[in-house]
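Missing here: one protein chain of the complex. Every other protein chain is in place.
And now, chain A:
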Amino acid sequence: MKQFTLAAALALTAGIAHAQQDTITLGMVLEPPNLDPTAGAAAAIDEVVYANIFEGLTRFGPDGAVLPALAHSWDVSEDGTVYTFQLNEGVTFHDGTTMDADDVVFSLDRARAEDTTNAQKALFAGIENVEAVDPLTVRVTLAEPNGNLPFNLAWGDAVIVAPESIEQAATAPVGTGPFVFAEWLQGDRVTLTRNPDYWGEAPALAQATFKFIADPNAAFAAMMAGDVDAFPNFPAPETLAQFEADSRFKVIVGSTEGETILAMNNAEPPLDDIRLRKAIAHAINRQDIINGAMFGFGTPIGTHFAPHNPDYIDLTGLSEHDPEAAKALLAEVGEVRPLRLMLPPPSYARRGGEIIAAQLRSVGIETEISNLEWAQWLEQVFSGKDFDLTIVSHTEPADINIYARPDYYFQYDNPEFQALIAELGVTADPAKRSELNQAAQEMIARDYVNGYLFQLAKTGVADARIEGLWENAPTQANDLTAVRWVE
């Protein structure tokens, strides 16, 4: 890093001159494999297309609130099973065709079809029927009440697409959003241009380019050299202080929906023993992990819930760093074989894993670390459940319901918890929902299902004159509708 410090100091004195502009270049670490958000899980897809090219009936706002999008309003029937969405008038796809109720029916039916390849099929699970009442009205009938429907429909996987253009969505997406897909130079960049016929408020930017830079050093150099104007998820957190000190840049630190956890295999010995899981929870020092692996960015969590959510309760006290308590519990458990700690590629896992291994060793638990690629991790850990411990960040919003799936990779099987989530699914009353959410948080914390580490921070760097980038990441997106240059 030394050469960077020197060069950055020199760069400071160089100074730059940007003309007032309406184009922006954003850096991204990963290139989207394709541009169809309805047929892939890669976050990079949404980071390019969400709210820019494609829109859904509803959408997430910068603070995570569910806002109207293609539907300007909706009514719910008395019993909570029928949602009637009123669509905006005069919305067209980028190819000029009109967006109407038939397109909505097509999109939702396609997403929940038997042979769908939608990565979030579960979002649509309760939908029984979708029908077009008239060109601007869509009625969605549910099997049972689901207060979450508008939230589910805000996901990138639920955007509205047209039957005429869906075939080419992977390489040349056609949506209704404020930006039109212009060009994709595979491996290098995707370019979008302003949609002149946008139904809503026109964006300030005329053109946006997403440039793919995987290497942290290259990302740093590209920001410093002015090749990219903003890097919303900057991969070199160790250099953020340097950007902070440089008046040309600003550092944007926000939160994400990523609960980073030390997941444990609850179904297999020895981790089926709650005393061992509790011992591990007490052996972990969260702040050391945040400082050591994340350069201080991240908020400690005590359960699987985002701290910025109004329903969050701070349960870190249940698993405070307490090596003595951990040792006492271990003495009860007796001899424990070395635990296999499987680490996927992100630095929170690889760096965090080393720290956790050291913390566990200091109370007498040995681990064997294996570094896995994502594909390997998905096969062996996630599908194969062949692991003892792993570290992963669960980035889907409001996903505590994964603990109600006994076949989910950490295999927590508690009928009481499942009943709680089932009740949550059919509850619409906000006060009651809060109560249930809090009960769920507490239950998994008291069962020490996993080691709850920290909420992943979103650390970005941008030119100081850019405004309107999302600070937080309620969903993984780079919504450009409000982004503009100011002097």
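Methods note: a contact is a pair of C-beta atoms (placed from the backbone, for glycine too) under 8 Å apart; a residue touches a chain by one contact, two chains touch by 3 or more; residues count from 1.
Assume contacts and distances are computed from a predicted model.
Not every chain of the complex appears here, and the one that does not is recorded in UniProt as "Peptide ABC transporter", selected from "Peptide ABC transporter", "Iron uptake system component EfeO", "Cytochrome c oxidase subunit 3" or "Thiazole synthase".
Residue A:379 is the one among A:75, A:197 or A:379 that touches the chain not shown.
Here the missing chain is touched by one residue of A:84, A:98 or A:120, and it is A:120. Only one residue in the set A:21, A:171 or A:362 touches the chain that does not appear here, and it is A:171.
For chain A, the residues in touch with the chain missing from this view are 3-4, 6-8, 10-11, 14, 16, 31, 33-34, 40-42, 114-122, 170-171, 185-189, 211-215, 217-218, 221-222, 224-227, 345, 373-376, 378-380, 382-383, 394, 396.
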